[in-house]
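Once you've had a glance at the structure underneath, I'll fire off some questions.
For this view, one protein chain was removed and the others were kept in their places.
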Amino acid sequence: MSSQTGKNVKVSVFGQSHSQCVGAVIDGIPAGEAVDMEKILCFMKRRAAGNNSWSTGRREADIPQVVSGIVEGVTCGSPITVIMENKDTRSSDYGDLKFVPRPSHSDYPAFVKYGEAHDIRGGGHFSGRLTAPLCFAGALCMQILERKGINIGAHISSVGRVDDAAFDSVELSVEELKSAGQKQFPALDDAAAAKMIEAIEEAKSKGDSVGGTVECGVIGLPAGIGEPMFDGLENRLAAALFGIPAVKGIEFGKGFDSSRSLGSENNDGYYCNGGKVKTFTNNSGGILGGMSTGMPVIFKLAFKPTPSIALPQKSIDLRTMESKELVIKGRHDPCIVPRAVPCVEAVTAITLLDLIYEDRRYEH
Amino acid sequence: MSSQTGKNVKVSVFGQSHSQCVGAVIDGIPAGEAVDMEKILCFMKRRAAGNNSWSTGRREADIPQVVSGIVEGVTCGSPITVIMENKDTRSSDYGDLKFVPRPSHSDYPAFVKYGEAHDIRGGGHFSGRLTAPLCFAGALCMQILERKGINIGAHISSVGRVDDAAFDSVELSVEELKSAGQKQFPALDDAAAAKMIEAIEEAKSKGDSVGGTVECGVIGLPAGIGEPMFDGLENRLAAALFGIPAVKGIEFGKGFDSSRSLGSENNDGYYCNGGKVKTFTNNSGGILGGMSTGMPVIFKLAFKPTPSIALPQKSIDLRTMESKELVIKGRHDPCIVPRAVPCVEAVTAITLLDLIYEDRRYEH
Amino acid sequence: MSSQTGKNVKVSVFGQSHSQCVGAVIDGIPAGEAVDMEKILCFMKRRAAGNNSWSTGRREADIPQVVSGIVEGVTCGSPITVIMENKDTRSSDYGDLKFVPRPSHSDYPAFVKYGEAHDIRGGGHFSGRLTAPLCFAGALCMQILERKGINIGAHISSVGRVDDAAFDSVELSVEELKSAGQKQFPALDDAAAAKMIEAIEEAKSKGDSVGGTVECGVIGLPAGIGEPMFDGLENRLAAALFGIPAVKGIEFGKGFDSSRSLGSENNDGYYCNGGKVKTFTNNSGGILGGMSTGMPVIFKLAFKPTPSIALPQKSIDLRTMESKELVIKGRHDPCIVPRAVPCVEAVTAITLLDLIYEDRRYEH
Partner (left out) sequence: MSSQTGKNVKVSVFGQSHSQCVGAVIDGIPAGEAVDMEKILCFMKRRAAGNNSWSTGRREADIPQVVSGIVEGVTCGSPITVIMENKDTRSSDYGDLKFVPRPSHSDYPAFVKYGEAHDIRGGGHFSGRLTAPLCFAGALCMQILERKGINIGAHISSVGRVDDAAFDSVELSVEELKSAGQKQFPALDDAAAAKMIEAIEEAKSKGDSVGGTVECGVIGLPAGIGEPMFDGLENRLAAALFGIPAVKGIEFGKGFDSSRSLGSENNDGYYCNGGKVKTFTNNSGGILGGMSTGMPVIFKLAFKPTPSIALPQKSIDLRTMESKELVIKGRHDPCIVPRAVPCVEAVTAITLLDLIYEDRRYEH
């Protein structure tokens, strides 16, 4: 336990890669919110494996079936449940894996934790497949946030050693925020994108995989969102975003770079612009003391390379403890980062809506 | 809300920098655990401001007063409450600050969130002072963990652009883990330490401050600890550790570096050593799928430079919205990182004990 | 929010009376628990509307479809999700009701809370239909509890003014506990049962309904289960059991009767029997200080009469605020109590398993 995030908007994700369904229960969405299902489907398509060089061969239609909580396109106030059938599963690919853990997958600790009852097929509950219902929930939350003037966007910030441009952390516009998401390969800079695709294809051709980073931005979030100490924006975003498989690091604003700087370089001085309080720089990534400052919220996530590679790897048989060379079958993304971009946006949306509902000022 | 962390061991931190007390309620510690108060006091001294160049001039005795939950040196099963009086406060230093926010402090968003009722003095509830009760709670949890064979240690990994050596992520020993903590300046490498101190003193002499990183390691944690998706080790550690003021980033294992690598470079192959499952490398930082692998848990935190600097800064008066040059009085650390080391250990201990108690296997 | 109960075993119930499905996500069940689906179906049949005088005319097959968390009859450790389709719905019966609230139903406060978006059909999320997934979850938890030697049983304690016999609160056996549940009309005493059926049929013949009480017992629960103050057995059982529609009161042991007694009459003296600590009487209902004493846990619930009656009632049109005579169509139980018996057992099972997993002693 527990595959649940949020306090005020609770999203409970269920399913295994090869169970009958994956899905989510979304509790805490107020009644009366119109749901644009077309827009949700569009969003989910960004996550789905496409007909391109960087996606898995597994094809899931990912048709979300809403079985409760939405009546005639409007939320009714009771929990919203979505299910998506798993259709294109090849469980036979996983027969041997139960006792021969794939390096850098969850197999070994899951075996220790759950024993032989663990559903190893396709990674079970630890599969990236579980991000499909997360994207549904996120797309729903995003619609509510947009009606409040809050916009979220992300892009691939790097693949391997190829870097994309960065968001303008001070003057970020909705256009810039949303631009990458509209492309098939979601990077800001098309020249960088071409090199990234090259890097992915090279890895793929060698039976290898490659990691990358995603930068996410939020604009329109009013100042003061986020709760003290353990429930700040950074705490809650990090807690939720590490729920996306393969995330190994997160930094807000200048993050690790700010640790190498002086206070005089890093501090964001204030000025007033048209009655609005702004900062000259935004090294803080729009968050101070865990609370939003009103400036764009900016953070970056590190994704490790997909652990499933075609190259032979060293493992052991957990029954005999003998060494075993492992060659992974199954279909996998050579780089998870392009498909992770909408997942990052989705989890961000869920978390922000959750924190907005927690803010006491709305009560007054 | 809410200054509380944990599900099974709940630590609720209270107090403001200049309120009568700071303290914590620690709920969920089983009855019958012996508490070595001497050891706790030693641990807390590592956090306290010392008579050295890198600490604030504010001196607090930090005598923890246990007012409930421990009877004759043993936990009785009911909530443990500790309070520490705030004595060396100079609230007058903060008279003007309510309306002129200090750059990169929580002042401005706190003002928006709480209005004029916000207790700005000394940073209020957002002050680093609140880490004192956290250290008490962590030191207590650490004793219980050590009786289970789990050891935690951290060190300064960098100050500004000066790097320390790194933990051996594969063969980490208790000695290596604990070595930095026994020094006045908690770095592994003494030559690096000397340069770091130099960097701090240089910043201080200019009225400036400098950031840094802390690396933390855990050994002895059995495999399988951590819950799926949103309650994995990474999620819960990140959620708690961002509660330490000035943390702006976290990475597990190779973290951001792994995002620049190939799967074949990053994957940790398995072998068996004396009946124990081990990995040749530990790029995962001892965590896969949110669960411990049995290898050392390794992560690094980025701390921004202390935002309180003596240099004049640009701010505004929130009443008139006019620009205002701000010169901060008060006493502050030119580099928060040395004193943050035990805080990182403490929060790690609280989080791990919390997750251990959540593991269902203990029930069988 | 929120249709979720439990901390360690979390059951999230979703669905509306006339949505596509009702269901539940059950999170926190350890891996490796065998699930006897036959037994669950038997249990659920006790809740289903039967071909008898006291049940609604609505017939739902209530075939639970497990879409995640159970693989080949064994729990795999990830969330267990069950869905049941709603088939026999007649939404047209509810066309007028949105603005003319049925007396003593949730209609009016739900209208105020959710506005016109509220799904009034069949009572929406407030319908007794939602107890079907609860019964699935409870039947599952019950199997795990029984493997620990803990048995739960309930019976109709009264219908209108007709009383059943009471459980022997001191020497309660599994046979006595389970006897009523095996009957079509779940009372201990058959003569009383006949009179109760008579009372129900009389109410029904007049277009009226009648209330009643359910007594529930638990044996085999070890002493010391239940957490202090707000998480005692009484707190948690009450919190969960009021989730069953129509419950208006709960008492543990002698309950309201003990309020009319002297300490010398009410106190349960101790003795030792075969090495086991027992009490001569069990006026406490097996609970002291919120913790189990090792004696049978006994409590009673008051159910109000089904608010849906065929007789004309006084209501208003919420649009015009004019008085309106209301005649309720739709199909309803003249007495909900017989079908509530398994629901009480189910919710009790969920709650006890939840609290057992919270007990720190299991960790040692």
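Should a chain be cited, it is by its letter among A, B and C, assigned in written order, with residues numbered from 1 in that chain.
Definition applied: a residue touches a chain if its C-beta (ideal position, glycine included) is under 8 Å from a C-beta of that chain, and two chains touch if they have at least 3 such contacts.
Every value quoted in this text rests on a predicted model; they were computed, and no experiment measured them.
Student: Of the chains you can see, which ones touch the chain that is left out?
Tutor: A, B, C
Student: Just to verify: which one of B:22, B:193 or B:214 makes contact with the chain not shown?
Tutor: B:22
Student: If you put the missing chain back, which residues of subunit B would it touch?
Tutor: Residues in contact with the chain left out: 1-4, 8, 10, 12-16, 19-23, 25, 27-28, 31-32, 65-69, 71, 74-81, 83, 110, 113-119, 124-125.
Student: What is the set of subunit C residues that contact the non-displayed chain in the whole complex?
Tutor: Given the touch definition above, subunit C has residues 1-5, 13, 101, 103-110, 112-113, 125-126, 130, 158, 160-161, 203, 206, 208-213, 222-224, 226-232, 234-236, 238-240, 242-243, 245, 247-256, 258-272, 275, 277, 279-280, 283-285, 288-294, 302-309, 311, 313-316, 318, 321-323, 358-361 touching the missing chain.
Student: Touching the missing chain, which residues of subunit A?
Tutor: Residues 7, 28, 30-31, 77-78, 228, 356-357, 360-364 of subunit A touch the chain that is not shown.
In this text, only the chains that are shown with their structure count from here on.
Student: Nearest chain to the global Cα centroid?
Tutor: A
Student: For subunit B versus subunit C, what separation do you get between their C-alpha means, in angstrom?
Tutor: Those two chain centres are 46 Å apart.
Student: For subunit A and subunit B, what's the span in angstrom between their mean Cα positions?
Tutor: 26
Student: With centres defined as the mean C-alpha position, give me the subunit A-subunit C separation in Å.
Tutor: Going by mean C-alpha positions, subunit A sits 39 Å from subunit C.
Student: Which residue numbers or ranges of subunit C touch two or more of the other chains?
Tutor: Subunit C, residues with two or more chain partners: 28, 31, 77-78.
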